[in-house]
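I have a structure here, written as structure tokens, and I will follow up with some questions on it.
With one protein chain held back, the other chains of the complex are shown just where they sit.
We call the chains A, B and C, going by the order they appear; numbering starts again at 1 in every chain.
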């Protein structure tokens, strides 16, 4: 499999981790999920992201899940694996394992202990050295979750210092000015920028120079179609699609029940067999489900109206 | 002026603080802004909220601003004043002053030093004692900003312990389950619940028992009309209106440039003379403005479509 | 090996993790370190604590280190293993492995995402279920590091709900009133309470009902002798010893260089072959070393004076 590089674009889906109702890793649903995402037009996959349920897997389960996705894909799309870890030894170990399995690169989020610009840059220098400078990595800028705040200047320092940094996952809330500032730096190697946050700022991010999205809305077609519309220079079409999905995207993006809603929708769409989450995880109320259903119905109607 | 009580509903607008281009408090724009909000159907006002620019005012400016709004309103709508303070002596002093001026009640957010359930409850007991138990107050639950996390159980303890707590400002992100839990407590005095966060979860909150909104979107008519539609049992109509405004509401809700966008729109609508913010505050880029304009145009078109 | 129970007392040393100068896990030094700690009078060991360098080990290294300590001890002292983990599956897996190897129990610190009393209690209920209710565990209350704040009431709820909670690691900064409150609860099962923070509040904690310490000062004899003096009802003797060590204990307790200082002293004392830390970790400056040496000299002199 080709390694990840700065030309990556489109939608790298952050996939859910399917479990059976009793909480066992569901590899059959994994296959179906892979097919579903490919069919909806994603250009890549991101597994074991720091959000979601990756931390609920044992190391053996994590390996098994990654291998199953890689096998099912069989080279049809690159796979990025989250390798964030409290220690460099574990990070290096997991990175080596998944790269040997055929991953295209890894993604690294900073630990919450980093407080200053210099600490952030040094951390990434150490991390790149630990995983090996031949392994391409994604720099994840996700302050709401990591509590680490990177300026455009700090991100630029990392990109300049580390050739193996080929992509930025732009996931500030929403950090639009930061994205514009990075794209305006004429002396900076152009890396791929994919955006997160469930895509709820996708139009603005595409207009400011993002290459696509790396996130996990239960309607990946929203993201693939918005990105395609921008690639075809049809911004109004992009916003028509986006606006139709926005009420549900916003709802699925809420902390707490968000992931349960995403799994509920994916189960409803026939992608995964069970919407079960491992503990700790919320259970949807009847009201949550009714609201979701109402928004799906409205969304369907609206999509028909815009054609 | 009547005091705030548990029957409050509708939209209590969180007003901006108008400045001239040179940063002087703009009392003429204040008058125009009061008229504008009344015309758009708000049922109350909230001044000196913890977000926005209230902390940028001196005490004398704060007093002057509150008095100007009260004078212009001349009893047409109740005014709640933010009285959150690091110390009870200042909180009591400000509360006495604004209640004497004619405010209907005060709003109190918890300081970020509160870490446990008991600390939160004790803090509100002390605060209620400090301001005087005859002064109605709004409990502000806004964890993203305060970093204080209240369960429904803690809120219920406060409501039970303190008869002068007549309203909850529900501003978790978005805390829908908490709202439902509070409304399901059959042994709890029913207080007014108004919601925040720029109204971006208003439909779900109304459907779960909120009485309206206390927040500050530059199109207050979105909120007043959505609330009215729910009061008239027209939930689909409410969502049609909401969805039309959602792209801009989401955009205005972003931390950082959000308040500058709100002021830009209010200036554009002729409400305030200048969009200036006092330092520290962001400046909008040409791109921010272009995006805002595009969304306003699309919003106008969509509102015409839904009639 | 007997399992940990509520009668545990004395000093459970938080051991360092010895590396060679090139960063390889040093199992020969591990043996020597085990002997040293036993000779200094510790009654138990705690491995893979959340601070220190445990997160810098791979899973295989962690297992190897635990097994080496268990083998060297050969039943001479109980071993508690830190099992805190972002997910219950990993926590259960590690717990099963180390209990099979002969550990006496595990220690669990709460994840920083817990914000309310109820969330904390629920987390421990789920954790105890995940590891199996026959496995004794230590509740670690260490808010400076976890950012989770537990009242005495919350700790009592956990102790009451979970019979397998047999020990509290009291490591608030310093939370003396909390310790007193717990010991004053007449309806609460008496669990063992061992204290942390490098022992810098050990006299006050012993006087308030602690059973000893679970922490890692490079002079473990300070802690074992202070505890013994209290057990022999000689509080003044205890404070004489404590005061003699306090300047260095305070210095070693500083965040940042603290662990490097501890390793420096242990190397100097002939316990470990190298003072090396794995990245990320501080390097001592010449000044750090000079200060350490000066305090050791003064400490030696003072210990001679008190006899």
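The definition used in the following text is that contacts are C-beta pairs under 8 Å (C-beta built on N, C-alpha and C of every residue); 3 or more make two chains touch, one makes a residue touch a chain.
A quick note: this is a predicted structure, and the numbers were derived from the prediction, not measured.
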item	value
Candidate in contact with the missing chain, chosen from C:24, C:161, C:177 or C:232	C:177
Options B:58, B:134 or B:186, residue touching the unrepresented chain	B:58
Contacting the left-out chain in the complete assembly, out of C:23, C:41, C:86 or C:247	C:247
Subunit B residues that touch the omitted chain in the full complex	55-59, 61, 85-90, 93, 112, 122-123, 126, 130, 278-280
Touch list for subunit C against the chain that is not drawn	173-174, 176-177, 180, 200-201, 204, 207-208, 239, 242-243, 246-247, 250-251, 254-257, 282, 285, 287-288, 291, 294, 298, 302
Residues in subunit A touching the chain absent from view	115-118, 143, 149-151, 153-154
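The rule is simple: only the chains that are shown with their structure count from here on.
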item	value
Angle, in degrees to the nearest 5, of the Cα rotation that carries subunit A onto subunit B	180
Subunit B and subunit C: spacing of chain centres that average the CA atoms, whole Å	47
Averaged-CA centre spacing for the pair subunit B and subunit A, given as whole angstrom	34
Shared-contact residues (touching 2 or more other chains) in subunit B	none
